[in-house]
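Following this message is one structure expressed as structure tokens.
Note that this complex is displayed minus one protein chain, with the remaining chains in position.
Then we have subunit A:
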């Protein structure tokens, strides 16, 4: 799992009507942590950047559905 996911564990009641999901995750994208973008960060190649949606490796944080098989490895 990407380092930009946080996990928490909600209370599970013995009387839950559905099978409980014990761990819940949420996204905390890199833009939350950086403040001003520092100079001289690592870049993707122009072709990669056009495909991914950012030039900067530090901001790359793709989302995959938990039900979807990831076709590409996390490049960060």
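The working rule: a contact is a pair of C-beta atoms (placed from the backbone, for glycine too) under 8 Å apart; a residue touches a chain by one contact, two chains touch by 3 or more; residues count from 1.
Keep this in mind: contacts and distances are computed from a predicted model.
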Hidden subunit of the complex - UniProt protein name among "CotJC", "Electron transfer flavoprotein subunit beta", "Metalloprotease LoiP" or "Glycine cleavage system H protein": "CotJC"
Sites on subunit A contacted by the missing partner chain, in the whole complex: 27, 29-31, 34-37, 39, 50-54, 59-68, 71
